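Each chain you see keeps its place in the complex, though not every chain is here.
Chain naming follows the written order as A and B, and within any one chain the residues start at number 1.
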Amino acid sequence: MGDFFQTGFDQLTWGNVIMLVIGLAFIWLAIKKRWEPYELLPIGVGILLANLPGTGILLQPQQVAGDAMGSAGLLGTFIEYGLLRYTILPQLIFLGLGAMTDFGPLIANPKLFLLGAAAQVGIVVAFLGALALGHFGLADFGINEAAAIGIIGGADGPTTIYLTSQLAPELMGITAVAAYSYMAMVAFIQPPIIRMLTTKKERETYMQSQLREVSHRERILFPIVCILLVILLVPKSAPLVGMFMFGNLMRESGVVERLSKSAANSLINIVTIILMLCIGASMPGDEIMKPETLMVLGLGLVAFACGTAGGVLLGKVMKWISKEPFNPIIGAAGVSAVPMAARVAQHVGQKENPRNFLLMHAMGPNVAGVIGSAVVAGALLGYLS
Amino acid sequence: METAAINWAEAWKVSGMGFGLVFMVLAILAVAVWLIGVALRRFDGTNTEAVEESKEEESPPKAEA
């Protein structure tokens, strides 16, 4: 039996204090700056709850299994069952995202798929970079950790969370937070890279302002074809691609409106609350306050930058090949970070040429990038696990 | 995070093949989606693309105004 006035103050470490400040900073960014509030607000609260000592809220079921009195904590339970052992939560998020995604722009112009592939080069660069840091003795990232760090460059929250939970659970909080933070920051990260790699004339290129209309049938066949082809080619991408495309099929079929609305509303909202709390709670100060954390953040930024560059450079190639006018800016949207990266392309394009309306064009590579990262994650998982 | 001598051969293989794979898969999807679109429009006898393009010629000036 403890003392009655056993407050948390004496157990508070410096790591906790710094993380509490960081948690408050995320809450501030979410509310004041509207940086990805749906993710960063609950992540911020999760960080607070994980760094206030003595709560027991992080106790995992396996830690209390033999203990008759002990109950597992709410966040420990969700982390163990929803993330580590069954990875249910990120897959349900993907289900809801599928039910919210419009693949029309990609179906109308399927060659934009390639931009979504090119932008995945950021994953590769960060992966090799993480290994190189190990090579030079600066960090001890193994190949699994390198893969989890690389996937930050996929710029998709649930993909990052899923792969990290499978390959490097000790990095879970930090890779997810890096992904969401940089996604919130694409408006700062991408424009300089786009400008560096393109001429003003390229950025001014006016693309035809409307895409062809996509028929109901094409929209229905799209998720089915993706399920069949992608999962046959990369089986381990099924948990992500399967759920994503199932959600989209529910949406586009038009015959199960109640289901697709629930998937895109109550289900994804409830899961988001729980998952993001868990992500925040995966960052206890003493595990985060390490030089490796800064390296992960640095490599994540490199990944975003290289992914942007990869998309833009392939965009330049496509402009060169294409018969119609083609603006390479939209390649930057291939990193995904839906829909922020597409909006960045829109803004940068319109700044150079007010006639430009690139948003719809950029949505193609933008959603292709989601599929692209899920493919890379599936390939890495198939090879490494 | 256990320290391990990095197997650079493997690392480059994973990198190259991973990046190649995503290009291949998305290229296959692009071709499949394009073929389906062409097939459906031929099958249905509709040419929505032409319709859209004629629309398109009208709209940009409005957007500028």
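What we mean here is this: contacts are C-beta pairs under 8 Å (C-beta built on N, C-alpha and C of every residue); 3 or more make two chains touch, one makes a residue touch a chain.
This structure is a prediction, so every number in the text was calculated from the model and none was measured.
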{"item": "Total copies per chain kind in the whole complex, with one of each drawn here", "value": "A x3, B x3"}
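Quick note on the criterion: only the chains that are shown with their structure count from here on.
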{"item": "CA centroid of chain A to CA centroid of chain B, Å", "value": "20"}
{"item": "Complex interface listing, chain B residues touching chain A", "value": "1-4, 6-8, 10-12, 14-15, 17-19, 21-34, 36-37, 40-41, 44, 46, 48-49, 51-53, 55-56, 59-60, 63-64"}
{"item": "Touching residues (chain side chain A, partner chain B) in the complex", "value": "106-107, 110-114, 116-118, 120-121, 123-124, 127-128, 131, 134-135, 139-143, 145-147, 168, 170, 208-215, 217-218, 221-222, 225-226, 229-230, 233-234, 292, 354-355, 357, 368, 371-372, 375-376, 379-380, 383"}
